[in-house]
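Report on one structure; see the data block that follows.
The complex appears here minus one protein chain, its other protein chains still in place.
We call the chains A, B and C, going by the order they appear; numbering starts again at 1 in every chain.
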Amino acid sequence: MSTMSGNTFGTIFRLTTFGESHGKAIGGIIDGCPAGLEIDFDFVQKELNRRKPGQSVLTTSRTEDDKVEFLSGIFEEKTTGTPIAFIIRNKDHKPEDYDQLKDAFRLSHADFTYQEKYGIRDYRGGGRASARETAARVVAGAIAKLLLKKIGVSITGYVSQIGSVKLEKDYQSLDFQQVEKSQVRCPDENVSAKMIKLVEKVKAEGDTVGGIVKCVIFGVPVGLGEPVFDKLHADLAKAMLSINAVKGFDYGSGFKAAEMKGSEHNDVFEKREGKIITKTNWSGGIQGGISNGQDIYFRVAFKPVATLMKDQETVNSAREKVILKGKGRHDVCVVPRAVPIVEAMAAIVLADHLLRLRAARV
Amino acid sequence: MSTMSGNTFGTIFRLTTFGESHGKAIGGIIDGCPAGLEIDFDFVQKELNRRKPGQSVLTTSRTEDDKVEFLSGIFEEKTTGTPIAFIIRNKDHKPEDYDQLKDAFRLSHADFTYQEKYGIRDYRGGGRASARETAARVVAGAIAKLLLKKIGVSITGYVSQIGSVKLEKDYQSLDFQQVEKSQVRCPDENVSAKMIKLVEKVKAEGDTVGGIVKCVIFGVPVGLGEPVFDKLHADLAKAMLSINAVKGFDYGSGFKAAEMKGSEHNDVFEKREGKIITKTNWSGGIQGGISNGQDIYFRVAFKPVATLMKDQETVNSAREKVILKGKGRHDVCVVPRAVPIVEAMAAIVLADHLLRLRAARV
Amino acid sequence: MSTMSGNTFGTIFRLTTFGESHGKAIGGIIDGCPAGLEIDFDFVQKELNRRKPGQSVLTTSRTEDDKVEFLSGIFEEKTTGTPIAFIIRNKDHKPEDYDQLKDAFRLSHADFTYQEKYGIRDYRGGGRASARETAARVVAGAIAKLLLKKIGVSITGYVSQIGSVKLEKDYQSLDFQQVEKSQVRCPDENVSAKMIKLVEKVKAEGDTVGGIVKCVIFGVPVGLGEPVFDKLHADLAKAMLSINAVKGFDYGSGFKAAEMKGSEHNDVFEKREGKIITKTNWSGGIQGGISNGQDIYFRVAFKPVATLMKDQETVNSAREKVILKGKGRHDVCVVPRAVPIVEAMAAIVLADHLLRLRAARV
Partner (left out) sequence: MSTMSGNTFGTIFRLTTFGESHGKAIGGIIDGCPAGLEIDFDFVQKELNRRKPGQSVLTTSRTEDDKVEFLSGIFEEKTTGTPIAFIIRNKDHKPEDYDQLKDAFRLSHADFTYQEKYGIRDYRGGGRASARETAARVVAGAIAKLLLKKIGVSITGYVSQIGSVKLEKDYQSLDFQQVEKSQVRCPDENVSAKMIKLVEKVKAEGDTVGGIVKCVIFGVPVGLGEPVFDKLHADLAKAMLSINAVKGFDYGSGFKAAEMKGSEHNDVFEKREGKIITKTNWSGGIQGGISNGQDIYFRVAFKPVATLMKDQETVNSAREKVILKGKGRHDVCVVPRAVPIVEAMAAIVLADHLLRLRAARV
């Protein structure tokens, strides 16, 4: 049996999460949030609602009634600078749904590796590997967003691809007000409709499909990030890859940069309204690991959900071949629900580096 | 003025680097390397030589005579389990080359952000943002490779793309012995020749070009990685994005996963020779953030070198428009030299998680 | 306003506490506790009861009904190796008791420094500086004790001094079964009686009195502690000085060592039953920062409780002179109640170093 580690993220704005999907509660402690920040509890709860399952026909119909309870660190709706602890009680226990999972290793899940590594596996759910853990991240991300809002930083994610349906438009030409109006969180009406059609088709097949979330951050001041290991984009990459089902990350020019020449890719500096800006932004708002004041944008690739409504062959813990029946309530495409999680992790990274910048100015 | 942070990487196998490109020395401390590991000093020096400039006509002709000196933690060619300190003296100071950089912000470099953030900038070079810092990583990576070798883990990187020239073959069909024989570290002779031709053409234009390094890790045991924030691939992503000029990372199916269906993407488990393996490996050897015993493979995208042999318009610290003249000795394509750095950072991540796994079994 | 830090203790067995004395709840997360440890919930609750106020006429009559609720990390009464979160709800809010404290800085309390530093002070209690925070430490300490018990380590604290009444006997001649039978946790009946008499006299005067807790740890294996900064006794010292009201720490020969000669103080090694032991134990079971297998013993000095039942002159936040009236329910002598806290912090240090030792054997 092994002990788990890696339950904490961040250096100054630090989130430690706890809880299994089928235990009493999940939750976390945010340590290092500055004092005096007004907490809009409705906003926090709304953010949490954005990630919950059962928001549309496209996602699972489980109704997790996730209510966050804050236990400390907030007094008269303001943070006190002390650790902010919060819990979300678990409610939706129907262990019978999980009976067949007792022994079988679900394909492309954490079941096999978790069992091999820790020796103890709560077959009723994914334990700490469950996507439910991300609810705690969304709560912390909401606090981080409130902190960032005070200096004019806003973070918007949207779905730019589901399966082969791609939103080709540049983010500058999109109306971000449309994101939440789309069932798939794609701000372009036509593309959104195509994506919905695709998801419905895939659902009818009992299958699932992957996609891409794009995220844009406006209003970031110059100076966030450190030039060696803790480059801003390196911490964003880790944050994104730490989200379940993520397979890739790139920022600015991203993978396209591999095909570019220096003369195309270089962002020419110029002075505009007293500030130094760049004419183009292949750098994605980050140079030498440090934000340069331009928009930060990045992509996050998600694999298709591994749980299908089809029977699949696998192996059980006795190492025998078994058939895993397709049942239960699962997302056909997790990408739209992943948008608030991507935003939350981005907010945590930005808030942490904002505080690191301030702390370094001593 | 601000203090820099983020000079340490890893949790148990921890590397802290120090040094500016134009100071007395660069170097580092490796803390947490187990006792009793035999150090092959020739191997360490060879690894260091692999990243040094001036290895071929394709790269810069500066001859950095990088000799690593170990100061502690090794006794009679074996590690003692105490901190391993090492230094590499800086020698190649020709400040006159840097005169024009005193004021001008080089395009798509760290100059502007570094100056804005820290207030102090050693214009003679990139300071801590210099790629020279990666020499310390290669030394630590060599130690990590020696540690991993003992349990049969090997790490091989190669160039899979330069500009539009791509190596389409799967890694399984390549002969990795060929990597070091190719001037561009591409193991396919034909593709290598095309890449060289492209780099020569770009060089003649005074331009530069980007590319992709692919890295494969064989022999990884089941169990490396943690299921929440410190997923093995999340730490690999951070490690890779912390390398200068990297714009993207994906592993296993990567960005391709966005277009796939669950029924295609799921890796079917089966028993082979007493072990549980997967028939396909879209998971890239990692499931739920934990290695599953299959090959780990990932891609790292590099942007084109920002320093050109062409004149470029920019802004200086007085915020005036200036022309940056193309001169000096710089890489046309940094990707081949990046291969040992990618391998080194992968080795550090793997070594750290190997020790975390062992430490967790208590 | 400032952010608080330093809410976490330990490196592998890590406790993070949260909560203010007058908020919703206090609690903590224990990260790094090995999997498979049986949790005796009655034992944990009993430990918690040992520190609660109102246990005897000598201590305050507030009845904190401290019930610990575990939220995660324990499944079927065994730890799973994942973070163990627990909460203790706050109940005993009688803000009227605290009215006069709204403005006045209590003498020799954290009121003044806390207000000056953080700018926000919950005058209803000490906030994070409240001794109530130590309840979370006792819960974590109880888990640590269960872990240590498995390898035969036991920790016993007792009161060796209150005011001028001292227990002169060596710990070897004491019957530790008597500790919990004494109202002042002094295992010698005569000395205990004198201490009780003294405390009653001091109480009648409306005054308070200090004292010393001595703590002995049996069964520690050789090898706990690190030779440089994290010497076992250095971590014990920090742990003890982090307990409210503690003014000093010494171990083994302690302050007495200053008067000794090397020839008296040196502990002669000899072989007994195949093991190397020392004839004397001035070293206090620790040599070069590492446990040597002998008993570890140390002393912890507590100042008298600062809240008196007498009127005292002080200053308020408007910097005016005010009289602080002696009222409320407070301990006359906190030292007996401190015994379980001393033991808990010792257990956390030992558990952490035990896991560090195991983790280092890789």
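Here, contacts are C-beta pairs under 8 Å (C-beta built on N, C-alpha and C of every residue); 3 or more make two chains touch, one makes a residue touch a chain.
What you see is a predicted model, and the numbers here were worked out from it, not measured in a lab.
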- request: Could you tell which one of B:Phe18, B:Phe43, B:Tyr171 or B:Phe218 touches the chain left off the display?
  value: B:Phe18
- line: Across C:Ile87, C:Ala142 or C:Val209, the one contacting the chain not displayed is C:Val209
Field: Residues in chain B touching the chain absent from view
entry: 1-5, 7-8, 16-20, 23-27, 29, 31-36, 69-73, 75, 78, 80-85, 87, 118-120, 122, 127-128
- prompt: Residue-wise, where is chain A in contact with the chain that is not depicted?
  reply: 12, 34, 81, 355, 358-360, 362
Statement: Logged for chain C, residues touching the omitted partner chain are 1-9, 11, 17, 105, 107-114, 116-117, 126-129, 133, 161-164, 202, 207-212, 222-223, 225-231, 233-242, 244, 247-255, 257-271, 274, 276, 282-284, 286-292, 299, 301-308, 310, 312-315, 319-321, 356-357, 360-362
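The rule is simple: only the chains that are shown with their structure count from here on.
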Query: Counting only C-alpha atoms to place each centre, which chain is farthest from chain C?
result: B
Core chain by centroid distance, with centroids computed from Cα atoms only: A
Field: Same-residue or different-residue interface between chain B and chain C, half as cut-off
entry: same
- request: Averaging only over C-alpha atoms, locate the centres of chain A and chain B and give their separation in whole Å.
  value: 26
Task: Averaging only over C-alpha atoms, locate the centres of chain B and chain C and give their separation in whole Å.
output: 47
- request: Could you check chain B for residues that touch two or more other chains and list them?
  value: 360, 362
